[in-house]
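Shown here: the complex without one of its protein chains, the others still in place.
We call the chains A and B, going by the order they appear; numbering starts again at 1 in every chain.
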Amino acid sequence: MIHALNALLYSSVLFLIAGGLSLIYGVMRIVNLAHGNLYALGAFVTAWAIGRAVEAGAPNAVLFALLPVGAIAAAAVGAVIERTLLRPFYKRAEEYQLLMTFGLMMILEDLIRLVWGPNPLSATAVYSAFGSVAIGDDRYPGYNLLIITVGFFAAVFLRAFIYRTRFGVLLRATSQDKRMASALGVNVNRVYLQAFTLGCFMAGMGGAIVVPAQSAVLGMGLDALVLAFIVVVIGGLGSLEGALAGSLIVGVVREAGVTWFPEIELAVLYLIAALVLLARPAGLFVRASR
Amino acid sequence: MSQAVRFLPIRRVWWPVAWVVPTSALLLAAPYLFDPFQTLTLTYGLIAAIGALGFNLLLGYTGLLSFGHSAFFGTGTYAVAFLVKYLKIASMELLLAGSVLASAIVSVLFGYVCVRYTRIFFGILTLALSQVLWSLAFKFFWVTGGTDGLRVPTPSLLGSAPTNDKIEFLAHHYYYYVLAVFAVCVLIMWVVVHSPFGKALQAIRDNETRAEFIGIRVRRYRLIAFVISGIFTGLAGALWGPLNGLASPDILEWPFSGEIIFMTVLGGFTTFVGPIVGAVAFTYLKTYAVGFTVYWHLLLGTVLLVLVLALPTGITGTIQHAVVRLRRSS
Partner (left out) sequence: MKLLSATGLSKAFGENRAVDCVDFNVKQSEFLALIGSNGAGKTTLVNLVSGLVQPDSGQIIFDERDVTRWSPYRRIKVGIARSFQIVNLFDRLSCADNVALSIFSRQGKTEALGALAASDHAVWDETHDVLRGFDLEGQAQVPAGAISHGERKLLDVAVAYALRPKLLLLDEPTSGVSTREKAPIMDIVSSMVRSGGITVVIIEHDMDIVFRYSERIVVMHQGSVLAEGTPGEIRQNDTVTSTLLGTSHAVGAPAASSEHAGR
């Protein structure tokens, strides 16, 4: 049971990151290599904010309320990036987009080091505030359950958002046929900005929500990026259901790997990704229209 | 920009004689013109140029952007380190042969998986695979020396053992050795990209479907290009080992792949000599900039952004376009 929860925990965070990546790709056909760094940014900002609040002696409720700060920061940075750096590249060859986001990745990585230094930041105060819950004979950290809940609501909310709201319709229309949507009066630039911001918000949220459980460290951005890619490889790039399924699969496999073969856990994931790529290049869940 | 200029194909820069001769003369006379430190920097630059030349076979000529070339460079360096440590080999020729073999094996393995995909999936796969190699260097620390790395002593060149004055040996004998290997590599790569195979690669870059439908087996050719590219970069790594004296995991890490990409884009990936120019320029830049700031990747990333936004064809590409424009208006 604990294992199942741990798997769900990992999956929830992964879904937030990979879902954001997939959303951005689905709408804009852009892969942001710096996506992982936005997750890292979310973690660092939240950890820093909570750290400041703890020093100021703030009560737990305030600490809890500060959690989304990282997500908001990531979203803000994302909005700026889209507007200034990504937009000139939509009409250019994909190599340039990749090069540009790769440059961003290097910048963000060092920027985080510049602002917060080389040491990890943690927000354990929030983590301990949630205590632990009895599950069967064991006790399980309450905070982990929160992460799982957030992941669950994110999936539900996103689904509703994409399929039931007006903005969701605009998103889907633009992703399927940008020119047509534009001809019908959709402000494609604005949809792009909103989609990108939302994707970055999700990544930042992933970082923000996970940081009380694991500290924010340098290098977490790249790890997240590669893992998110494994998820979208398995699930299909551009599909939210795929991101969900992929996250669950990766979460389960990782939990199994960590329990039984701790050393080769990452290798197992890469292996699965490679196998999926060999068998179904477009992923397991990608829609036929793509 | 007029149509013809926008579609400027990869061509040699059309004033070859004007600069090849002076440059060769300069390179040949370098140890006598510059102090040892400068010569060593130039040596590093030439080594980087071999690596970048290999990298650009994939990017400029085949249209594949790899984010994991550090894997091949590191394979080359560690191959030399292993051969020295575990097989006690001291001959540079044997070390080079061994590292070429090692890079070939790694590039066949990685390439087989990666060339089935293009663009972003290709890029991420190369990135992920190079990170796997990097993490293996840590995991098997009892073999690889972990973060401390492995020492790479100066080998004997063409049978003659290194002299006591190590700096002098490196700045003189080793420099000429590297220069010779560099010249051979440039020649080989020049022939490859100007061969029918090279043209086929460019066809694949421009239109993979059409290439398939004139009878070019795209995946196979990409794999061949990938392996050649890996071997060149591995060779660079092998030459780098003795010069640096140490093989450590950071040459397998992704920011190092970023440096290879950066120097190629800086010099210009649409010309043959672009990577060479970029590699040498980058090496000098790095030598002086690293003294400036510890946030080297921030600087690199920012300049890369500026390059991609403003000077996408790099130094040589921009010069080439300017020359064409000048010719047009005269």
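Note that in this section a contact is a pair of C-beta atoms (placed from the backbone, for glycine too) under 8 Å apart; a residue touches a chain by one contact, two chains touch by 3 or more.
Computed from a predicted model, the values in this text were never measured in an experiment.
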Chains in view that touch the one left out, judged over the entire complex: B
Residue touching the undisplayed chain, where the options are B:Thr23, B:Thr147, B:Thr163 or B:Ser195: B:Ser195
Of B:Ala183, B:Ile216, B:Leu246 or B:Val324, the residue in touch with the unshown chain: B:Ile216
Contact footprint on subunit B, counting only the chain that is left out: 3-4, 6-10, 191-192, 194-200, 202-203, 205-207, 209-217, 221, 224
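Just so we're on the same page, only the chains that are shown with their structure count from here on.
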Centre distance in Å when subunit A and subunit B are each reduced to the mean of their C-alpha atoms: 34
Touching residues (chain side subunit A, partner subunit B) in the complex: 31, 33, 85, 88, 92, 94-96, 98-100, 102-111, 113-114, 222, 226, 229-230, 233, 263, 266-267, 270, 273-274, 277-278, 281
Interfacial residue positions of subunit B with respect to subunit A in the complex: 59, 63, 65, 67, 113, 116-117, 119-121, 123-125, 127-129, 131-132, 135, 139, 254-255, 258, 261, 265, 295-298, 300-302, 304-305, 308-309, 312
